[in-house]
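Structure first, commentary second.
Heads up, one of the protein chains got dropped from this complex, but the rest are sitting where they should.
Coming up: chain A.
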Amino acid sequence: MLALRLARGTHPLVLTRRLLVAAAAAGVGFLLLCTLGYAVGHPAQSSASVLRLLWCVLPLAATVQFAVAVARTDPSTRPRPGLSAIGLGPVRLTAVAAASTAVACTLGSMVALLFYLHLRGDITGLPFDGAAAELLAADQPMPLAAALTLLAILPVVAATAAGLALRPRSAPAEPEGVEKPVPSGLPWGVALVAVGLAIETYAGRGGSGDGLPLPGSFDGNPAGVLAGWVLTAFGLALAGPGLTYGCGRLLQSVRPGATRLLAGRVLMDESRRIGRPLGVVSAVLSGTLAAAALYASGTGPAAFGPLTGLGAALVMACTTATLLTAALESKQCREHTTEALLRLGAPPTVLRTAALMRTGALVAVFLPLTWIVAELAALPLTG
């Protein structure tokens, strides 16, 4: 109840973030229910159904990441003097954060269920009644327990993840501005990207397994290609913080003025917070670019359907939103710095220019990288 009361009084922007989580949850729930519909309609093709269910893991993971990022930026989940005066400490606030995440995700899941029933034709009175009745196996009764289990996955996973991410630490909080260690993931990330591309090239050349249907017209080993893609994406996410740190280091080197000094140092300190979601976005983008190249060149049987589109859009939207939320979180954490600078009489343009400089440096590094990885990933499959 406290979570709801706190949510009722919050700023509209915070509520919008929560609503975005609910929308993402609705998308994931709908995808899961469609998988269920396929399984009910095609009882003979159980392996294909399992495969579809496994593909749903990607949007699910992206949504959980987004939900956790939103929970971290929510002002009602951080210790506040007003709440701590009545004895609501970090432990109870973690519970509040988990509960409000669960509420948002459950709301989305309920919307997904209603929409699904509506498209099946079970709920009437609106346009598009039963528009997809055939696709969703409306002639079969829907297994209610299965549907509810599928819909419960996201709220449970997201609430657990939010609780774990915000759990009170036993160690005392480190003071503001502690010099953070240099992110060490860069060599590992580069190695993983290289290994992933190598595996993919090797698997794309020969062999003939058809366990996983992949887009495009190639007759290689799809499982190997997919493993290569996953390794590449993982490597990019791992290399993100290191690359961000390098950007910051470069920005503040060689006799910096105030703007370059501030931009570079902040980027170096925030490399972990910003770099990881940035690496994930870069991985998703390169995967999408490679897949788009494959679809453009291929004439395979696996056509680009609306559900694939929904899944891809969900993953892209959620990872981008996570990146933006992380940027917001880092801005919230640097409120003291901003205040100190403004009190010195620093013009707001200096702060804005520093922020633009950071964004520009990151774009200049990550955009070409994403493009190169996408080209390399698509090369052995289309060539």
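Going forward, contacts are C-beta pairs under 8 Å (C-beta built on N, C-alpha and C of every residue); 3 or more make two chains touch, one makes a residue touch a chain; residues count from 1.
Just so it is clear, contacts and distances are computed from a predicted model.
A.B. asks: What protein name does the UniProt record of the undisplayed chain give, "ABC transporter ATP-binding protein", "Isoquinoline 1-oxidoreductase subunit alpha", "Glycosyl transferase family 2" or "Succinate dehydrogenase iron-sulfur subunit"?
C.D. replies: Spelling it out: the chain absent from the display is recorded in UniProt as "ABC transporter ATP-binding protein".
A.B. asks: Out of A:L226, A:L328, A:V350 or A:L379, which is the one that touches the chain we can't see?
C.D. replies: A:V350
A.B. asks: Given that one chain is not shown, which residue among A:H11, A:R167, A:H336 or A:R352 touches it?
C.D. replies: Looking across A:H11, A:R167, A:H336 or A:R352, the contact with the absent chain belongs to A:H336.
A.B. asks: So that we can see where the missing chain sits, which residues of chain A does it touch?
C.D. replies: 174-179, 255-258, 261-262, 265-266, 268-269, 336-337, 339-341, 343-347, 350
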